[in-house]
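The complex appears here without one of its protein chains, the remainder shown in place.
Our next item is chain A:
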Amino acid sequence: MNHQKKIIFLLFIALLLLPVISACSTNTKSGSQKTAQSTNDPVKQGTTKLKQLNNKLQAALKKNDTAAIKKYGKQINTQWLSYENGVRDRFPLQYAKIERYQQPIYAQSNLSNPDVAQMKENSEALTEQLDDLLTAKETKAKPSKQMDQAVNDYLKYADEQIDILVKTTKPFVKAVEDGDIEKAKKLYTQPRIYYERAEPIAESFGDLDPAIDARINDVDDPSKWTGFHEIERALWEKNSLKGQKKYAQKLMADVLSLQKEAKSFKLTPKAMVAGAMELLEEAATTKITGEEERYSHTDLLDLQANVDGSEAVYQAAIPALNEGHKDLAAEIDKQFQAFDKQMLKYKKSETEYENYTKLSKNEIRKISNELSKLSKLMAQTAKIF
């Protein structure tokens, strides 16, 4: 027993010291200003290989060779996973940018009909980011600056999403105004993706979020109900766009106001992390239950968009997480992958997932489980404060 006690005591001491030990090792690294130039540097080696695969992908895209496109899209992913931890540790800023282009390439390569134009764009952007990585300096900003940088990176992401929201809302609104039900149904999901990704920003402006995104049970007076879901009901439940013109116009105006407000929006790091949690909560409460898109049943698309939005926060926070919480960053990263993998089964195209009502309870519970695991880990990102 005595021997056992001693071991347990030592283990606890080891536990206590762990953060200190890992903090030391990161500190020693932060002094140097290396690049990944030397030939046997794993980041250099990994990136060179990744570039070669990306070139092959581009050739396949040019020839429209679906089999090769899918093959290289998947190989790029495997190659990236094989050395991404090293990149995340040493080049967190570049890491987030590469993920942004690499992930959609992988997602497309899993579809039966990949979107070639979109893949070309992402593949070219990926080349640029990989070149940037090869010359990037391994520098570490001071913690306070790191947080500012994280917020700026995230706001840039959110702005981009809101810009695309505006761009994709326009044709949708036009179809509604024209009374073209089929076209409007087809275009409905696009703006939803970008809205759901950037929702925490919209929620910061008092009336805008409810005006754009309220569900019928969110309002006390249904005659004052406006936004996407009002039109969603007209499209899928009423099958008529009669009287929808004014709602379409108001939606456009509200989305434009959101864009304007977002440009001058200021965010604290704590609010940014809280926003990521809000997105996951939204996903776990209204999307996973099929309440959000109760007429169109496109909930899975919103669900993935919420998770994408929170992933952007995580990526922006990686430099801060790297200071003493690398294990957590690695676990979160793994869990985002596990979640995406679960969702890929139901992805049909960039703008279409399986109809929510087609999933069995068991399938939904599996997604819910991955989402809960993700939420539990993401809540721990507050360790950076």
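Rule of thumb we're sticking to: a contact is a pair of C-beta atoms (placed from the backbone, for glycine too) under 8 Å apart; a residue touches a chain by one contact, two chains touch by 3 or more; residues count from 1.
Just so we're on the same page, contacts and distances are computed from a predicted model.
Participant: Consult the UniProt record of the chain that does not appear here and report its protein name from "Putative alpha-E superfamily protein", "Deferrochelatase", "SynChlorMet cassette protein ScmC" or "ABC transporter permease".
Facilitator: Checked against "Putative alpha-E superfamily protein", "Deferrochelatase", "SynChlorMet cassette protein ScmC" or "ABC transporter permease": the hidden chain maps to "Deferrochelatase".
Participant: Pick out which of A:41, A:132, A:180 or A:331 touches the chain that's been left out of the picture.
Facilitator: In the complete complex, the chain left out is touched by residue A:331.
Participant: Using the touch definition up top, pick the residue from A:38, A:152 or A:372 that touches the left-out chain.
Facilitator: A:372
Participant: Touch as defined at the start, partner being the missing chain; which of A:167, A:270, A:345 or A:358 qualifies?
Facilitator: From the options A:167, A:270, A:345 or A:358, the contact with the absent chain belongs to A:270.
Participant: Could you please point out the chain A residues that touch the chain left off the display?
Facilitator: 1, 4-12, 14-16, 18-19, 270, 273, 327-328, 331, 338, 369, 372-373, 376-377, 379-380, 382-383, 385
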